[in-house]
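Here the complex is missing one protein chain, while the rest keep their positions.
Letters are used for the chains, namely A, B and C, taken in the order the chains are written, and counting of residues starts over at 1 for each.
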Amino acid sequence: MKILVANRGEIAVRVIRACREMGFPTVAVYSEADRAALHAIMADEAVLIGPAPSSESYLRVDRLLEAASKTGATAVHPGYGFLAENADFAQACIDAGLTFIGPSPESIRAMGSKLESRRRMKEAGVPIVPGLEGAAASWEDVAAFGHTAGYPIMLKASAGGGGKGMRQVESEKDLPAAFERVRSEAKSFFGDDAIYAEKIVEQPRHIEVQVLGDQHGNLIHLGERECTLQRRHQKVVEECPSPVVDEALRERIGEAALKVARAVGYYSAGTVEFLMDADSQFYFLEMNTRLQVEHPVTEEVYGIDLVREQIRVAAGETLTMTQQEVHPRRHAIECRIYAEAPYRNFAPSPGRIEFLAVPQGPGVRNDNGVYEGYEVPLHYDPMLSKLVASARTREQAIDRMLRALREYRIEGIETSIPFYSALLSDSEFREGKFDTGFIDSFLARTEIGHLSEELSEASIISAAILAFEETQKATIPMESGIEWRKAALLEGIARARR
Amino acid sequence: MKILVANRGEIAVRVIRACREMGFPTVAVYSEADRAALHAIMADEAVLIGPAPSSESYLRVDRLLEAASKTGATAVHPGYGFLAENADFAQACIDAGLTFIGPSPESIRAMGSKLESRRRMKEAGVPIVPGLEGAAASWEDVAAFGHTAGYPIMLKASAGGGGKGMRQVESEKDLPAAFERVRSEAKSFFGDDAIYAEKIVEQPRHIEVQVLGDQHGNLIHLGERECTLQRRHQKVVEECPSPVVDEALRERIGEAALKVARAVGYYSAGTVEFLMDADSQFYFLEMNTRLQVEHPVTEEVYGIDLVREQIRVAAGETLTMTQQEVHPRRHAIECRIYAEAPYRNFAPSPGRIEFLAVPQGPGVRNDNGVYEGYEVPLHYDPMLSKLVASARTREQAIDRMLRALREYRIEGIETSIPFYSALLSDSEFREGKFDTGFIDSFLARTEIGHLSEELSEASIISAAILAFEETQKATIPMESGIEWRKAALLEGIARARR
Amino acid sequence: MKFIARHEELDIPVEVERLGVGYRLRVGEKEIVADLVAAGPRLRALRFADGRQYLILYHRDGSEYRITLAGRRAHVRIDDPLSARRGGPDQPVSDASVVKAMMPGRIVRVLVSPGDEVRRGQGLLILEAMKMENEISAPRDGRVASVDAEAGATVESGAPLVTLES
Partner (left out) sequence: MKFIARHEELDIPVEVERLGVGYRLRVGEKEIVADLVAAGPRLRALRFADGRQYLILYHRDGSEYRITLAGRRAHVRIDDPLSARRGGPDQPVSDASVVKAMMPGRIVRVLVSPGDEVRRGQGLLILEAMKMENEISAPRDGRVASVDAEAGATVESGAPLVTLES
């Protein structure tokens, strides 16, 4: 196989790494803004597919197929986002004689429409969140539902996903504006303005189940991921396993996920998302028919390389493990490191990475999409890397992540690292007590990156010495003998001070 | 606990990371040559203990204890090398009221002398390599043994270890010189010139077993490590598990290791080294009463943090796992990345690290002791980092390591990376067919870093363009529209050429 | 050598002089002996004489220093006393009557026109940055004097978007 990666950023890099380990040559595609992007420079071949806007590059099926034929690629990995859940793209690849590394176009299509998938899951006997069964033509349709179900309600784009095209509505008076807004997002992001409404599940947790199947009917689940912590409907921290899911519940929700996958004849890697209420009742939310951003936490805990398995399955091979053989062995946590300023309400912070030192050592994995000297472009998702820490227990994994965050040193742009350092030190988080509203309340009661007096003083001293050096530009004498004596002298002074 | 790390380089960094994750403050000690060494700058406190030579700094018990009392440290972690296996140091720490993070001084002393430990293991019923039972006063004593046992034989310093103070002797005529040489090394490295001789085991493999015990009598083994591949008696690549050890053999050799450890009332982490012949007969070689350089491969495969366990055990806590609970889950390989030039017979290559980009992504762990901009000093072991790759199978781990080696980019000094890239691509290595002589024969038949015509051409082109840029110092216009058209034109030319 | 350090709205007098391998400082009334060990292009270890230390990452922009330590970020401005007395730190003058882009991005939609009366918090336009639509709202009640950006346009951080008048 020669594999074209129809994506960019860390996930394209992740796929290229897997291909390299399997001995498959890779083809990267890149927009003008990505000439020097990591995925573009590390692949065996790289093809320019258009200007910066995704609509003119990463979303252009024609140019992707042209790149494939030009380079003689025989397979396509879509990553996540962009065209990953576009059934027509999957079909176009197949029609062009390419192996599509993912599920069948039918599976994608079946899950592409939230309304359609909700209908099918209801038939399959999977619990779904109460809501409108069809698209709402106007805000008045939604108002009717809201009236009976009671507010708040959730407005959703039927073609939506990844936190885009959804909005909570607190009362009927906010409905018209919200309706317009979601419809506009639905249209601009998904080219389909069908939207509907769902009842709100109280104090919900987002629990998702990883499934993996081959083209010979073998289908297993790799447990759940805890994805409750979100900002603006964007996941920020994911864990595997969930602190609130025990083995019995894991079996039940895993079975439900397999039922969902079987209902659409699913193969390759996929994720079934559930909403779970305080009583551990779970409801089908949607299925992501692709690799998930947070797939690494499952990989660390189950010891399985999901991208490798995707490629093997696409090649027609059978799974190398059974449901009985897979068990959660450790605990893993992922923090998505974004180019954004947590001190300025998480405003995007594009720019040049002037310095970068990544955390190393035991139990730390960093799936990076950038490098030192790289200019983070304005045009795409601001994720720099996914930092994953794993250990024998949740507490140890959290402490390991805090250690890694402290070692993650980056200059030139602002990042969400200080936010994560504060969050993972929070006692409620550490106790695993949270719902989807947790981050907002946490941010309300927390001053991120507060400087103690010691830290302020250390900063002032450091800056003053640096300024002094600027005025001197003198170098330090290094003759060791002398230095040793000077240091001893310094010691003396130090002792005198104490 | 407040932990002073009586070591330097990657192992000091490894220990500091573990302490940080456990919430224990750390004290680093450093020589003048190490003012800016990674271990010295990352600890919570750092104390200068003398000039560059280890004999005046890292081996100075008095200065280490002074540093501990001055900083109020309550425990000492010795790492490996330096004073790690010095029973007197362990005793001195205890006498000073410090917790020594390692085994008892008695255990260290019992294993410190090869002659002594061989005697005790023989008593305990553990198979040992045939050899002299006492120290040889002169080369003539050895000659007598050599005459009966037959050449080649191995000369060893009784206090030796880590590949130092040993030499193979092919025939009696080489004996006098070799005897002198080993005695000189024994004296200079270990301050004890007692040496003896052992019979050579044919086509031997170095198999070592990781043991872990607490102070309450609990003792388990964590399987074996394959350490056969050595250069100048220095391990270069280690694996866990060994490709030639199956579950039955693992149980037998593991039991033998536990017998060794019990014989000296061992607790904390330790390693029992065996020589194994072609018929899987194994002989006790020595026990390393400390953390082993290659401990990470065991950690990756068994999912246990050995340094954390060492600290817990030293604090009097009990093991959190039983022999029944620990199993090898994956395969891990370690490459020791040295500052040496494989093209120039591995000559040391100290100097400034002008650029450093470490491998990232799934299944890759890098235990680093250096950073970009660091000046690798001449005075100490030239190991830059330990690169570890782990996966579900040995083959996948090897392929992952090759991917990681390719991503490991370093400039300013030469490293052993090209050597490892060649070694891990070697079919015999990949089949697991090797003995301790493998590396020498491999080097004899391999041209490391051979450049194909394509690579040579690419290098010439790159250099030429860089030289051209030097003459121009012109910048590239980035207006995207224009660029896109230019690129299209470029495409045209490309097509025309094909 | 004397400096004025400005940190979190405070001006602190600082004095620095070389001492052996390190420095002696006076920060306010406090005397400190420390070294600032260079560790690569951007890292330094601020090592006090008693051994305590902080590993810092720094960035200098003129007399503005950004210091990152213990996972937090501090901003310190260092001036020599004269310039400090003369100019002092330049605070960006926030002009409430001009609504500016707080981040670089693309204008998706303009929600108001010149002459519109707007209330505080009311949406003026929608700015898309890094795939998120961000609604820019009015900082106060007022009338739209001019709309300074059009839909589809890409704007830099700080670019004027809408001008309000009372």
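Quick notes on this one:
Heads up, the rule we're going with is that a residue touches a chain if its C-beta (ideal position, glycine included) is under 8 Å from a C-beta of that chain, and two chains touch if they have at least 3 such contacts.
Because the structure is a prediction, the values reported are computed rather than measured.
The absent chain, not drawn in this view, touches the displayed chains A, B throughout the complex.
Here one chain is not drawn; of B:Pro176, B:Gly265, B:Pro350 or B:Gly432, the residue touching it is B:Pro350.
Contact with the chain that does not appear here is found for just one residue of B:Ser171, B:Thr318, B:Ser441 or B:Ser456, B:Ser456. Note on the undisplayed chain: of the listed residues A:Val47, A:Ala391 or A:Ile413, the one touching it is A:Val47. Which of B:Ala137, B:Ala278 or B:Leu378 touches the hidden chain is settled by the complete complex: it is B:Leu378. Annotation for subunit A: contacts to the undisplayed chain at residues 27, 35-36, 38, 40-47, 70-71, 371-374.
If you put the missing chain back, the residues of subunit B touching it would be 164, 184-185, 188, 232, 339-340, 343-345, 347-348, 350, 354-355, 357, 378-382, 405-406, 409, 411-412, 417-418, 421, 449-451, 455-472, 474, 476, 483, 486-487, 489-491, 493-494, 497-498.
The working rule: only the chains that are shown with their structure count from here on.
The count of contacting C-beta pairs peaks for the chain pair A-C. Chain centres here are Cα averages; for subunit A and subunit B they lie 36 Å apart.
Centre to centre, using the average C-alpha position, subunit B and subunit C are separated by 47 Å. Distance between chain centres (mean CA atoms), subunit A to subunit C: 29 Å. Multi-chain contact residues of subunit B, defined as those touching 2 or more other chains: 371-372.
Each of residues 41, 43, 50 in subunit C touches at least two other chains.
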